[in-house]
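Moving on, here comes subunit A:
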Amino acid sequence: MVGGLFIIITSQNYIKKIVGLAIFQTSVFVFFVSLAKIIDGTAPILMKVEAIYSNPLPHVLILTAIVVGVATSALGLALVLQIYKNYNTIEEKEIEAEELKSER
Partner candidate 1 sequence: MNFLIDDAPALVVVLPLIVSAIIAFMPSSRWPWIISMITLVVHLFISFELLSMVQTSGVILYEFGNWQPPWGIAFKIDGINIGLQIIFSSFVLITTFYSRKIFLSEIHPDDSGKAYSLWLLAVGSLNGIILTNDIFNLFVFLEISALSSISLIALGAGMNRKALLAAFNYLIIGAIGATFYVIGVGFAYSMTGTLNMSDLVIQLSQYSTGQLAIFAGMSFMLIGLMVKSAVFPLHLWLPPAYSYAPSAVSTLFAALATKAILYFFVRLIYEVFTFYDHYLIIFLDYVLMPLSVSAIFVGTIIAIYQDDIKKLLAYSSIAQIGYITLAFSMNDQSGITAGFIHIFNHALIKGGLFMAIGYFAFSSQDRVTLSSINGYGQKYPITSFALLICGVSLIGIPLTNGFVSKLYLFQALYYNHMFITIALVAISSALAVIYFWKIVESLWFSSIKTEVVSEDPAIYIPLWIVAISIIIFGVFSAPIVELANMASINLFGGISN
Partner candidate 2 sequence: MSNSSLIIFGLLVPLLSALGSYVFQKNINLRDSFGVIGGIITFIISLIIFDGIQNFQEFSISLFPLIQGVDFTFRVTPLGSIFSLVASSLWILASIYTIGYMRGAAEDNQTRFVIFYSIAIHAALAIAWSGNLLVLFIFYEILTFSTFPLVGHKQNAESQAAGRVYLSILVGTSLMLFLPAIFWIWFQTGTLDFKSGGILDGKFPTEYLSFLVALLVFGIGKAAIMPIHRWLPAAMVAPTPVSALLHAVAVVKAGVFSFLVVVVYIIGPEYLFESKASDWLIWLASFTILASSIIAISKDDLKARLAYSTISQLSYIILGAALATTFAIKGASFHIITHAIGKITLFFCAGAIYVTAHVKKISQLNGLGYKTPLIFFAYTLGALSIIGVPPFVGSWSKFYLILGSLEADYLFVAIILGISSLLNIYYLLEPVFVGFRKKLTKDIHLTNAPLAVWPPVVTGLGCFVLFFFANYFDEIINGVLFL
């Protein structure tokens, strides 16, 4: 979690920031899924035998969240592509320098 945040904050490269975001989000997903596990529980698929099932709800929530995360990353990458087309670079420092230059 913190690793992901760290990457986002310190990376200069925009793609690396998106990767950091993905790492951060994945860590949250793992956290949720870990909540689902019940001691001695098995996969939550209905069986003929009596069994203790793990909680399926967090899994479902995470599916939603993963989809959202994918969409976010996809949008982020699309933006990065456009940024590259406009600035010819995806390094934060270089973009800032370019903006300062054009302001002058």
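A word on the picks: all candidates are chains of the complex that A comes from, given by their letters.
Observations on the structure shown:
Definition applied: a residue touches a chain if its C-beta (ideal position, glycine included) is under 8 Å from a C-beta of that chain, and two chains touch if they have at least 3 such contacts; residues count from 1.
Note that the coordinates shown come from a computational prediction; the quantities given were computed from them, not determined experimentally.
Going through 1 or 2, you find that the chain touching subunit A in this complex is 1. Within the complex, the subunit A residues that touch candidate 1 are 5, 8, 14, 17-18, 21, 24-25, 28, 31-32, 35, 57-58, 61, 64-65, 68, 71-72, 75-76, 79-80, 82-83, 86-87, 95, 99.
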